[in-house]
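All protein chains but one are shown in place.
Per-chain residue numbering starts at 1, and chain names A, B and C are given in the order in which the chains are listed.
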Amino acid sequence: MSKLRRRSVLGAGVLGGVAASLGAPLVKRVEATDPRTLTVASTTDVDTLDPASFRTDGAYTATTNVYDTSVGWEVAPSATVPGVSTAVPSKFVPNLAEAFATEDDGATIVLKIRRDAKFPSGRPITAHSIKYMLDRGLQSPGYVRLTIPRYLRVTSPDSFIVRDDYTFVMKMPGPTPLAYHILSLCTLSVVDEAIAKANATPSDPWATDWFRRNTTGGGAYTLTKNEPGVGLLMEYNPGSWHPKPFFQRVNTRFVPNESDRILLLKRGAIDMTTGVGMSPRNIKALEAEPKIQVVSVPDTSCHFLCMNGKKAPLDNVKLRQAINYAIPIDAMLQNLLFGYATQMKSPLPSLMPGYDATLSPYRYDIAKAKALVQEAGLGGQPVALELAVRVGWTTHEQAATWIQAELEKIGLKVAIVRETDAAFRQAAIGGKHLLSIEAWQSWVNDPIFHMNANFHSTSTNTNSSFYNNPVLDKLLTDNMHEPNADKRAAAVKEAQTILINDAVWGFLWYENWTRVARKDLTGFTKRWDTFDRYRDLRLKS
Amino acid sequence: MSALLEVEDLSVEFATDDGVVSAVDGVTLSARAGEILGIVGESGSGKSVLISAILRLVRPPGRIVSGRLRFEGNDLLALPEAELEAIRGARIALVPQTPRTSLNPLMTVGRQVERLLRLHRGMDKRAAREAAIAMLERVRIPDPKRRAGQYAHELSGGMCQRVMIAMALATEPRLLLADEPTTGLDVSIGARILELLRQLGEESGAAIILVTHDLGVVAQTCHRVAVMHAGQLSELAEVDELFERPLHPYTRALVRSIPRIDQQIALKPIAGTVPSLVNVRPGCRYVRRCPDALAACRRQRPPLIVAGNGHRVACHAVGQSNVVR
Amino acid sequence: MSVLAQDIADDRDDDIVAPTARWRRAARWLRRNPVSAAAIVVISLLVFVAVFAPVLEPYKPDVPDPMAVLKPPSWAHPLGTDGFGRDVLSRIIDATTLDLSIALAATLVALSIGMVVGALSGYRGGWVDLIVLRLVDVLMAFPAFVLAMGITAALGNSIANVAIALSMTQLPAYIRLVRGEMLRVRTLEYAEAAVSIGNPSWRVALVHLLPNCLPPLTVQATLAMGYAVLTMASLSFIGLGIAPPQSEWGSMTADGATYMSTGEWWLFVFPGVAIVMTVLAFNLVGDALRDLLDPRLRGTR
Partner (left out) sequence: MQFGRFVAKRVALVIPTLFGVVTVGFLLAYMLPGNPVLVRAGLLATPEYIAEMAQKMGLDQPWYVQYSRYVGGLLHGDLGQSSSTGRPVLEDFLQRLPATLELTLASLCIAVAIGVPLGVLSAVHRNTLLDHVGRVVSVFGVAMPTFWMGLIAVHLFYYELHLAPAPLGRIAMNLEPPTTISGLYVVDSLLTGNFPTLWSSLGQLALPAMTLGLSVMAPVARMVRASMLEALEADYIRTAWAAGLPARQVIYGDALRNALIPVVTTFGLVFGFLLAGNAVVESVFAWPGIGNYAVSALLTKDSGPLQSFVLFVAFSYVLVNLAVDILYGLIDPRIRLS
């Protein structure tokens, strides 16, 4: 499942949401009074806490720790970076469902629910809770309503059946490899049915207004304080079935200004912050700080040069290929991303099953790019193009400047246009963009899902390149739910080849999952949705 | 009797962008207790600068370049600023030309009189208030108690001038400097103000210097009069003496330019204009307009010579013609 | 009466008191106002740099050079280099042209519209005046910064749009100023004279009366030039300034902010200093002009 990780870099470029209030005491760094309190700086504020709706990264992180899902992603210690565990592709572990199995050769999912899981209210979490969660997701406006029908082909609540208090069954028209992927998404989190119903109103049957500011999750933490624009406080939920975490309290402070965040890290006023919202150059500089560590592992976040295929001159494949050869990826990886990213060699992220790095011929080769421009019949006078980037996305702005300088060498006069988030998204969907720098991350770590969202002609809002290739469409649709692994893998390889040769995207980079934290923090876990589960973290004794 | 104020060879200059302005050039005169000395001259003749000099209120870029100022026996030019503050407003008082704007708009007129009484006479709050109201009554302001609580903009021009006089005389000064006190007022009110000044002067025995450009005022109010032209003292004499026997060509021309009700004589305007005082040449500054000008008049400033009982004149022509011994 | 040739010559000298040469008077004024003199020097320097920028730049301002990324100030790069390896000094010089021309354009546009509207509404009075006054009130009450932000966000941050935004925020001040002066000047006799010889009211307002309203306008315009540069910087800080890679002081300073915390101070400080010097100069000259043109103040030495 994918959702553009709303990355609002709040450095000099843009003012993120509302200011926070967190201050280090007057003089020297004072140890947080309680070592069991973790202080985290977030770049975005909480807009809504409803687990089933779209929301900011700040909100996702909060809900991921306060709510709980039926199935979880399996994580394993990283081979390369100590102290970090990363999600294992296509491997799932029990969570609220202590066991899960399939029947009718994969068309039906059966979940055995733990008997010791309780809501903060004390009410037990049962199969009824799972059913209510899915019923609510299917019918209330939000995220879930768009994913379950499309990817699990389940359209009515009747498919969700409570066999007994602790056994939940989901009937699907046919088997699909995506089932557990979807069930692990943080947007499919269990809510306390009794409280939800108590706060429902005729006009708002699913209590979306109440869930906007309140929580009833069964996760490891409960939300005890929430001051919009300031921050929020999460405390360990004793009733939770999760083992007692090292950090009893997590104090999240909302700090929009990047310089402030850096100074606070250096002075030890905050313990951790995400790589999102901090320019790679600053992260590199922080590595040298004695009391700070930078934890960075490859991730599935794709950053690409989006080329509007239905607008001349970018409807010319030769030109698109030329652009791919003109991208100064090595200079950018070194001078812009400082090694916190890897070169993109396929429309699929490198950690996704089916990824094949050998298919792409593209590398930085100005001569080849010039030749291709000639072949595209555009060699004459310079071609004017507009490249749109979002205000506040400093790495994208800087990448645009690098790309502009290179494209100029092959006769493409590029004008960089900076747009606010809102303006950028509207222009993208309206097909007004010619060139733009986009980012995409699929939480469902499945190649067909990923390509379907980005390249299928029917994916109106997410196919930002307006790519329309019936052959590819058929390949994706036929193999979406194909149970036979080899057949599906072959289809994935063929689709990748088509997309690479058609140069639908200008391949840029895959951005790492990065955390900047105090030296003695450990137990980082990177899951497909990238959000931290604070219960995993602890201090090295 | 020795004069209360003796001004001797006083000169005041102003440094300006265009050059040095000699506003007052070697003026010598004196004021005696109980007497009203008029100082008359066209505008720009240095009358007001002289008054400021007497009060030692010439601020940069103006400065007193020469001369002596003796008041009640002490040399005003030598006194430090602190002691001057004890004299100003207490021993020497000023009645300004524009009464309404010369009162502090944010303070009631009563309080402006009171604070002088408390400053210079050491009165306490209550005593000062009563004395102030008495003072307002003395300058014939009707309903003084109510008026004391009012502000300058609520009083008429004449009324404001009476307040100024009250302020000036409250501390029983020995010398009162009235700088064209009636110019801003219409004639009838002006006359009453002059009458009030003369009467209060007599009662207190204070010397009064009355600066004006109106010869009629001089004739009606002053005992002695000094005529100034372009910063120089032209002539000094008793009032009747001056009007009957003006000696200095400028004074003669002035007297001739007064319209007389009893005689039908054609008025003769004075030729030329008041000379510019910037980087001015030595000698008599009336020379360009003077029918009797001699070569000497251009070289040195004519000395002030005695021309009869208390009648002094500064004019080479008059001197040489030794008309008078 | 003896008349000597020398005396005649003296008299003639006195009559034609030659006014001190204008430049000597100005020189004397400058000597006595060193601060304003320095400000005038700074402004003329800026104009010189703005005009001859292409010649003065040691390097091409917008060509990235991977080899020279983030170099501290050195002989080769007196003000250091930025994240793309571009020379900061060249970019500051190059930005002078843009910054001054936008500020000038915005000020001139606002000035001309303001003069015409202010003059007509001040002269004509009646319902025209009422409407204009209310409009001015609205624009004055409207937070200037949000207006500028809104316009650039709405129209996009092309150079023209930023100039429009800047002039919109200056406009009310000019209208109000001209209208006030016009009310004062309109009552004078020569206004009636101009009308009496048959000039239509707009000619009277614009041709006869308006020139008299110019002195306070020059003061306001000079100050406004400074504020224009400042507002551009603030717009850039929140991301609505001139788009990269165009070098402009405001965006350079704003982009430099993040480098402050990691040691590359020169990216933030030098463009900021350029802004401060410029705004300071315009403000000081504006102050000096106000003192000079305000008869009341000039009277007192």
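FYI, contacts are C-beta pairs under 8 Å (C-beta built on N, C-alpha and C of every residue); 3 or more make two chains touch, one makes a residue touch a chain.
Since we're looking at a predicted model, the values are computed, not measured.
A.B. asks: For the chain omitted from this view, which of the shown chains does it touch?
C.D. replies: Per the touch rule above, the missing chain touches A, B, C.
A.B. asks: Using the touch definition from the top, which of A:His181, A:Lys266 or A:Lys368 touches the missing chain?
C.D. replies: A:Lys266
A.B. asks: Out of A:Asn95, A:Ser129, A:Ser184 or A:Asn257, point to the residue that touches the absent chain in the complete complex.
C.D. replies: Residue touching the absent chain, from the options given: A:Asn257.
A.B. asks: Touching the hidden chain in the complete assembly: which of A:Leu152, A:Ala453, A:Leu472 or A:Leu537 does that?
C.D. replies: Here the residue in touch with the unshown chain is A:Ala453.
A.B. asks: Which is it among C:Ala53, C:Ala153, C:Ile175 or C:Leu289 that touches the chain not included here?
C.D. replies: Touches the omitted chain: C:Ala153.
A.B. asks: Looking at C:Leu89, C:Leu230, C:Ala243 or C:Leu289, which makes contact with the chain not pictured?
C.D. replies: C:Leu230
A.B. asks: Since one chain isn't shown, list which residues of chain B touch it in the complete complex.
C.D. replies: 55, 57, 81, 84-90, 93-94, 96, 98, 101-107, 115-116, 119-120, 151, 153-154, 164, 167
A.B. asks: What residues on chain A make contact with the chain left out of this view?
C.D. replies: Touching the chain left out of view, chain A contributes residues 1-4, 6, 14-28, 30, 32-33, 39, 45-48, 54, 141, 143, 145-147, 212-213, 227-230, 251, 253-257, 259-260, 263-264, 266-267, 269, 391-392, 419-427, 429, 440, 453, 460-462.
A.B. asks: Kindly note down the residues of chain C that lie in touch with the hidden chain.
C.D. replies: Residues of chain C in touch with the missing chain: 32-35, 134-135, 137-147, 149-151, 153-154, 156, 226, 230, 233-234, 237-239, 250, 253-254, 257, 260-261, 268-269, 272, 275-277, 279-280, 283-284, 287, 290, 294, 296-297, 299-300.
One rule holds for everything that comes next: only the chains that are shown with their structure count from here on.
A.B. asks: Which contact partners do chain B and chain C have in common?
C.D. replies: none
A.B. asks: With centres defined as the mean of C-alpha atoms, identify the chain lying farthest from chain B.
C.D. replies: Measuring from the centre of chain B, the most distant chain centre belongs to A.
A.B. asks: Can you tell me which positions in chain A touch chain C when the two form their complex?
C.D. replies: 11-15, 258-259, 262-263, 266, 279, 281-282, 285-286, 331, 334-336, 391-392, 394, 397-398, 400-402, 404-405, 415-420, 423
A.B. asks: Over in the complex, which chain C residues touch chain A? Could you list them?
C.D. replies: 62-64, 66, 69-70, 83-85, 153, 156-157, 237-240, 243-245, 254-263
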